[in-house]
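Note that this complex is displayed minus one protein chain, with the remaining chains in position.
Chain lettering (A, B and C) follows the sequence in which the chains are written, and residue indices restart at 1 in each chain.
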Amino acid sequence: MLLIECPWCGPLAETEFSYGGEAGITRPLDPDALSDAEWADYLFYRANPRGAHRELWNHAHGCRRWFGVERDTVSYRITGSFKLDLAEPRSGGNTEQGD
Amino acid sequence: MAAAQPNRLREGGRIDRSRPLKFSLDGKAYTGFAGDTLASALIANGVMLVGRSFKLRRPRGIVGSGAEEPNAIMQVGEGAEAQPNLLATQVELRDGLVAHTARGWPSIRFDFGAISDSFGRILGAGFYYKTFMYPRSWWKFYERAIRRTTGFGQAPQTPDPDTYEHMNAHCDVLVAGGGPAGLMAALAAASSGARVILANDDSEFGGSLLSGAEQIDGAPAVDWVASVVTELRELKDCILLPRATVLGYHDHDFLTVAERCDLGEAAERRDRARPGETAERLWRIRAKRVILAQGGFERPLAFCNNDRPGVMLASAVSTYVHRYAVLPGRRAVVFTNNDSAYRTALDLAGAGAVVEAIVDSRPAGGGELADRAQSLGIPVLPGRVVCDVTGRNRVKSVRIAEWKGDSWENTRSTVRIDCDLLAVSGGWSPAVHLHAQAGGELDWDETQFCFLPGQARQSHDSAGAGNGRQSPGECLADGLRAGLEAAAKLGLEAAAIEAPATNSPGEAPIEALWRVPAEKDADRCPKQFIDFQNDTTVADIRLAVREGYRDVEHVKRYTALGFGTDQGKLGNINGMAVLADALGKPVSEVGTTTFRPVYTPVRFGAVAGESVGGLYDPVRKTVLHDWHEAAGAPMEVVGQWHRPWYFPRDGEDLHAAVARECLAVRNSVGAMDASTLGKIDARGPDVVEFLERIYTHNVGRMKLGRCAYGIMLGEDGMVMDDGVMARLGENHFYLTTTTGGAARVLDWLELWLQTEWPELNVYLTSLTEHYSTIAVAGPNSRALLEALGCDIPLDKESFPFLTVRTANLAGMPVQLFRVSFSGELAFEINIGSHFAPDMWRKVMEAGREFDIAPYGTETMHVLRAEKGFIIVGQDTDGSVTPVDLGMNWLLSKEKDFLGKRSLRRPDCLREDRKQLVGLLSSDQRTVLPEGTQLIEDIARTEPVPMCGHVTSSYDSACLGHPVALALVAGGRARKGENLFAALPGREPLPVQVVSPAFYDPRGERQNV
Amino acid sequence: MSEAMPESAPDAGVDIGMLQERGFLNVRLDPRDEHAVKAAEQVLAQSLPLAANTYSSGKHRVYWLGPDEWLVETDAGNAVALGGDLTEALAGSSAAVNNVSGGHVAQRLSGPESRTVLAKGCTLDLHPKEFRPGHCARTGLARTTILLAADSESDSYTIIAARSYADYLRRWLTHATRKPTGIRQAHWV
Partner (left out) sequence: MKKYSAYSLLRNALSHNRNWRTAWRSPEPKKSYDAIVVGGGGHGLATAYYLAKNHGMRNVAVLEKGWIGGGNTGRNTTIVRSNYLWTEAALLYEKSMQLWEGLSQDLNYNVMFSQRGVYNLGHSLQDMRDIERRVNANRLNGIDAEVVGTAELAKAIPCLNVSSDSRYPVLGASLQRRGGVARHDAVAWGFARAADALGVDIVEQCAVTDIDVRGGKAVGVQTTRGPIASDRIGVVVAGHAGVLAKMAGLRLPIESHPLQAFVSEPIRPVLDTVVMSGAVHGYISQSDKGELVIGAGIDAYNGYGQRGSFPVIEHALQAIVELFPVFSRVRMLRLWGGIVDVAPDACPILSKTPVEGLYFNCGWGTGGFKATPGSGWVFAHTMAHDEAHQLNAPFSLERFATGALVDEHGAAAVAH
């Protein structure tokens, strides 16, 4: 069970949160101007990286805020979480790792 | 008493001789003592044969004294309280315990299945992949025969009377293992001020110290253990958990620990008349630091017939002698490649057994302990190996051969020694399981011949025997180090503690001995077992390699090595070394198989915790639930909600009750509890803009006090949810959602608001729980409300259809909506939930004069289906667009909204998409089963093309015939056409495609 | 606040008390809007806690629910009037005040094992160093969401739950308190 840091409420168990997929998917401003393929790209295509992943989590049982988390999809190590109105993740992860 | 326990030593041990306990195995009665395990009590009674192996059904004896035991698998208890597959070495004895061996038919001693052993050569690794294929249809018979022989214990036949629970905990330092290193580490960390949890697999703390004769600070080691445990108990913020096994080391330093609460004294105390004691508790622990001190596992040695009962791990023999005062044999031979087994020889001799010889494969023999053994007159035979064992149900003798140490060549001159016990030690493997589960690396050590914990990946450290330390002194020092380092990493000031003094003798180094050569090569000699439970032999591993299964994972899967209930604790390292030899590679290159949770098996019930039975999942109830129940309404499960399904009167069935309820609404008035609908208060300066983007219709055009039906789409254009919305103010809306969609829709709205459009100033507040909703429907609904006393005029002009008013009804503040899901004149009363029961009662009382019918979900469904109103999730399935539903009128052309672009995709523009239509059965009688598929052609050659399916279908009491809604390909253009309903087991029934609005198609009745 | 009879086993080391009907208001406003904060505090006659997961005590309890969301717990009869006052005071600001009294049920859990009982279904670290009087948190408890607050008396917690879950939660708590765990004796505190 992951330990996820809510930017407001601190590090908490994964079960307090719900997952929202890749962060930073921006809705096209003018969907009508897009081709079907371009629209499909927005709808369905995600980076799905093997490694660093910026993703959305919602503190569903708590403050109900959505926020961003930077997590490695292989080691699951979290390197930071950030409010969505901040450009960059806060430094310092929630999990002290290794020696 | 002693006579009944022939192998019980006169004195010593940590058993309580004042508390004899009766127990039975396979119906035969025995006696043991409090403090015994089932295994130690059996050995005390001279019982060594306890199991049959899985494949070859060879007789097997007790090998170990803990979790590594492969053979002594028992069914403990009877009836509902039976527990399958417990290890006798881990079962604490209690009075009246009933145990059964798990295999062997008709009995463990005479097992017809043992004939398998005679075919051992045919039943080599992977044999079943090579046969049972012909003829094809026979596999089910082969399989039936195979299954007849499979498995160990039996699941009880009746539900579990025990209860289990979870316990969430947080700590600074979790110490796994309460032996010398674990105790020392816990003491160091806790004394430094850390919050510590110490989990110990065993009932007693002390680990290996309980099984030996070591001295600490000049006193017996157990005294030191007692004093440390006392000290830890007195420290604040230190939790000691005996009988608690760390099962898994998961991500982010989350660990699961199973604490068995139903053993020992708790078991004696157990009082079935007052159920509810927790049998097992699953701790879910988030630790800042973890110290792994789970000790090590002694390895057996691979030689011919090394599985005979009476061949035991040397350390287990010592444990039985010291801890349980039991002598597993009278005439013993000890066979080793390292010094630790010399202690066993000394222990045996000290307990009165004759040690016929210590057979040591090392040409130079052992260290100080060897001298001690020799001084006691025990023959030490260096440079020799045990190459074979005789005796079937018990060791009778061993054959000893010379061995040159570095050569697989065996001399043919062997010596035979009679004995009834062979204590073996092939060296030690640290219990690196949790370290590896946590992602830590393993390093092969060429001096100790084992994998040691390497680089950690989470916040863990290893200590003691689990870290490759040998003597108690080294373990104590390593535990201290780990405890203090953990404290330092937490930023705590380290306590001033030193490791106590011990008296460990000097030891000679271990030498590798992975397989003892036999007269014939490994493929032809008597079996040399690696994994006892699964009958995996040296020959099997070599066969696997010959057949091309070379990766360690392939070998494991092909030979079943390590797939037993001990998960390879006993045999895996030996197996990997044999594999390395067969491949001609160093062990370090072969590597290990992956270590996976759980460390030792755990009851399903414990993992499930308290969320079973009535607490499996919350039941959500409206405030009117008690009334519905008292009225005898059966409940429909709708997500977590329980909703009244129908309200039967005087023995009515569903059909009769629903017909009556429907007619009541159509002809007079009915009332329904609609409280489960989702309700959201939305307000803020940008609320119109926000809702325009969410809903498909023109929200901004709604006038104050108006209601409107709205739908929202996923970005894929499919209908996601629907409901009525009302404009309460310029910048204030009230939204309703489906029952199942309530939480999802609010999350969906917040997602867009927070992540995509944070510039919009809107607040959303869920009012689902605050408001209860009572729907009053039927031509007499207005009269009913008037009878209740309403402070606003209810006539059509003052309070028209699709508007909302704040009012005082029956003396209570309410919001009244003139909306209708039945097509009748109707009102929805929204009222604070704490007032709702009162309001409902008053509605029922006032309704008596109109013969009001409370109605449930079924009637609601019929009424709306008669009108052709959809239910999202029943008439839609995630692949239905609003166009498919004929809701083009709801789609604004003037704005963008979520999902709009998707509606332009080629597939969404197809003319032959499935569209919502009504269906009439040609016979005017048949209620088409929901889910019926529709076909165009009754010539049936499969696959038969399907052109649609029935989504809703009911008998309509007010129309006098059944009605159905369906999704039909190109359906809107096919009105009047006939299709066929493909009814299983019946002739296809012609059905006519019609408009979905069966009743009052012009919508006049709701608008009066 | 008057409490009902405890329902758990007498030796369980914990009491469950159902609190009488209480009034609840959900307040949304932007904490950066000093004027709005001040206006709300004036009506409440106590502070609007801005620190995450804390509550202020006074005539009411005002719980922090999120960075722009609070729950005011007040006397049942007071909710409508207080809600009206707040709405009026916040009229000039971007804010939302909703009476949610019907949606919440409050219970009190007290006794030496109360923390242990909560730990059976709640993943928060409830150690008094971490979660002490004045602290609150919306959190999961046994598959539901609750608002949990540490009362000023030690070993006492207020649990505010959604009404439709109250019956389930009550059954869960009764089950969880059926027998003492004995963990107290092992120096859990």
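Quick note on the criterion: a contact is a pair of C-beta atoms (placed from the backbone, for glycine too) under 8 Å apart; a residue touches a chain by one contact, two chains touch by 3 or more.
Fair warning: this is a prediction, and the values are worked out from it, not measured in the lab.
Counting contacts over the entire complex, the absent chain touches A, B. Residue B:549 is the one among B:532, B:549, B:734 or B:835 that touches the chain not shown.
Residue B:158 is the one among B:158, B:230, B:413 or B:924 that touches the chain not shown. Contact with the undisplayed chain is limited, among B:611, B:698 or B:1007, to B:611. Shown as candidates are B:150, B:230, B:447 or B:924; the residue that touches the absent chain is B:150. Listed for chain A, the residues touching the missing chain in the whole complex are 1-2, 14-15, 18-19, 21-22, 36-37, 39-41, 43-46, 48-50, 53, 55, 71, 73-76. Residues 54, 82-85, 119, 121-122, 124, 127-134, 136, 139-140, 143, 146-148, 150-160, 162, 166, 248, 250-251, 254, 256, 284, 523-524, 539, 543, 546-551, 553-554, 557-558, 563, 565, 567, 594, 596-598, 601-605, 607-609, 611-614, 616-617, 619, 636-639, 716-718, 720, 738-741, 744, 871-874, 876-879, 902, 905-908, 929-933, 935, 942-944, 946, 949, 951, 982, 984 of chain B touch the missing chain (whole complex, contact as defined above).
Please note the rule applied: only the chains that are shown with their structure count from here on.
Here the CA centre of chain A is 29 Å from the CA centre of chain C. Averaged C-alpha coordinates put the centre of chain B at 32 Å from the centre of chain C.
Counting only residues that touch two or more partner chains, chain A has 13, 60, 64-65.
In chain B, the residues touching two or more other chains are 168, 284, 286.
Interface residues of chain B facing chain C in the complex, by the touch rule stated above, are 165-170, 195, 233-241, 276-278, 281, 284, 286, 610-611, 614-615, 617-623, 625, 641, 681, 683-685, 761, 763, 765-772, 831-836. On chain A, the positions that touch chain C within their shared complex are 8-10, 12-13, 15-16, 60-65. Every residue of chain C that touches chain A in the complex is listed here, in rising order: 52-53, 65-67, 69, 123-124, 137-140, 145.
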